[in-house]
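Here the complex is missing one protein chain, while the rest keep their positions.
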Amino acid sequence: MSIQIHNPGTLPVNDNIPGNDYAFCVDLAGTPWFTSKGAMIAYYGNVAFEPLSRTNLTAMVASQFSSPLYADDWVVAQGQGKLILGDRGYNINSFDLDDGNLTIRASNLLAFEPGLSLKQSIVPGFLTLLGTGKFLASSNGPVMFAEPPLRVDPQALVGWADCPSPSHHFDAAWMHSFLSVVGGFFGMDSDEERQFDFTGAGTVLVQSSEKVLDDGHVYRHIESQTVQLSQASLLQLHRSIGARIQT
Amino acid sequence: MAMELENYKVLKTTIQPGQRVVARQGSMLYYTGDVTFTPYSMSGGGMPGAGAIAGAAGRMMQGEHVGLMVAEGSGTVYFGRNGLYVQVIELDGTGALTVEAERLLAYEGNVQTSIVSLSSQGGVRGAVRGAVTGQGMFTTQVTGYGTVAVLSHGGTVSMTVGGAKPQVVVDPQAYVGHLGNITVDLSAQVGFRDVVGRGSGEAMQLKLSGQGTVWVQASEKKF
Partner (left out) sequence: MQGNRMLVAELANETIRAISGSMVAYDGAVTFKNAGVGGGDGFKAAFKRKMTGESLSLMDVTGSGTVYFAVDAQDITILELANDTLHVEASQLLALVGQLRTDVKFTGLRGATSGQGLFTTTVTGTGTIAVLSAGGPIIALEVAPQYPLVVDPDAFVAFHGQLNQTFVTDVTWRSAVGGGNGEAFSLRFDGQGIVYIQPEER
């Protein structure tokens, strides 16, 4: 058989499986990794996966994983072995942060070393990594690195590093032509009218757009925000959601 | 204007003042520079042969699934859609590219598109084909001189029709488009249901004959 056969000795150390942009091998050698649930497709060795709430590394989790909304989606992998990760057939890349910060779409973050700490971004559905260490990210197609100033479709945004958080940009010409026709904005879903505007010095990571997963992350984020609403606003939200469900 | 692949899932277009790119709504990934996007109404964009068919087709083209937009200005725009593969096809002015509207990602503004009723192309059989491929009665013909970017699930292979291969048969679900002087015919073959048929009503095949190129994707999945 002509295809390359791997074993624990020949698998790469923290790199893509040779010739395979879609699978990655993490070398677990004593130090633990945070890994997202479901990314694991195979492993060699003595490896334990522990939920964040039931690991013996309580102190590490408390200091490095500051994102209660996402805690259920992650485990700590520890032991000795080689882990193989995959994610929906997406391209997987590893990145090194050196005393840096990077914000990434939660559904595109697969694993990170505990030298990095994780926090929830202000932008719903995104997480921020701070510190020094390695992390793995997936993207639908090869990830593109772009420099601001630029505007990006929210669905195509993988993450950003160093530059300020984005602001919303609404395309004036688009809005004009649509407002005159549709007469309203709520529920419009064709993307081009709403973009994320990036300025300043830094790097923006972009992928081929994805159908945004109804992954519960954004829902939990929004739900947690509703505590700020008054009774009247909640009723209004209730009505508008009701109207959307009917259509 | 330059239109090229950034990677196999992303199209990169460089726009200069006075030029326009027509693209699928929702396909803009990101852009740099000063570019504006406006919804594009095909019926206002030079539909040949106005009338009942054009009206109906125009409505189809403006439907949610094949809404188009125009990008104008000065800058670089990247287009892609749901991780589908992008294929760039150059038109040299001689032949027409026939492609289903839902597969069009973007094309240069100086390329002409027209919606043709398949009944005028392949008679009753052609009309049936439109129904089978889930695209109603209409398909899009692209003519002129310029670049067209077409979407496929998993990439395409191009097959030459003509010469040693006078007839190529394609699963309607995997058919992407064709270029050149090709006659498309739809027929059912006894036993063909075993070949393509997972669902019902799929026991059909597209027969292409003439002279030209047909693109076939690596999947029977429509999008």
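When the chains are written out, they are named A and B in that same order, and each has its own residue count from 1.
Here is the rule we use: a contact is a pair of C-beta atoms (placed from the backbone, for glycine too) under 8 Å apart; a residue touches a chain by one contact, two chains touch by 3 or more.
The model shown is predicted, which means the values in this text are computed figures rather than measured ones.
J.: From the list B:Val22, B:Val35, B:Ala149 or B:Val168, which touches the chain that is not on show?
T.: B:Val168
J.: Pick out which of A:Ile84, A:Val123, A:Leu136 or A:Val204 touches the chain that's been left out of the picture.
T.: Final answer for the missing-chain contact: A:Ile84.
J.: For review purposes, identify every residue of chain A that touches the missing chain, sorted by number.
T.: Answer for chain A: residues 1-8, 17, 19-23, 35, 37-38, 40-45, 48-51, 54, 73, 75, 77, 84, 86-90 touch the chain left out.
J.: Contacts of chain B with the missing chain: which residues?
T.: Interface with the chain not displayed, on the chain B side: 8, 85, 153-157, 159, 165, 167-171, 173-174, 189, 191-192, 194-198, 214, 216-221.
Please note the rule applied: only the chains that are shown with their structure count from here on.
J.: What is the distance, in whole Å, between the centres of chain A and chain B, each centre taken as the mean of its C-alpha atoms?
T.: A distance of 33 Å separates the two centres.
J.: Under the stated contact criterion, what part of chain A meets chain B in this complex?
T.: Those residues of chain A that touch chain B are 140-142, 144, 146, 149-153, 156-157, 171-174, 177-178, 190-193, 204, 206-211.
J.: Contact residues on chain B for chain A in the complex?
T.: Counting only chain B, the residues touching chain A are 6-10, 25-32, 36-39, 67, 69, 78, 80-84.
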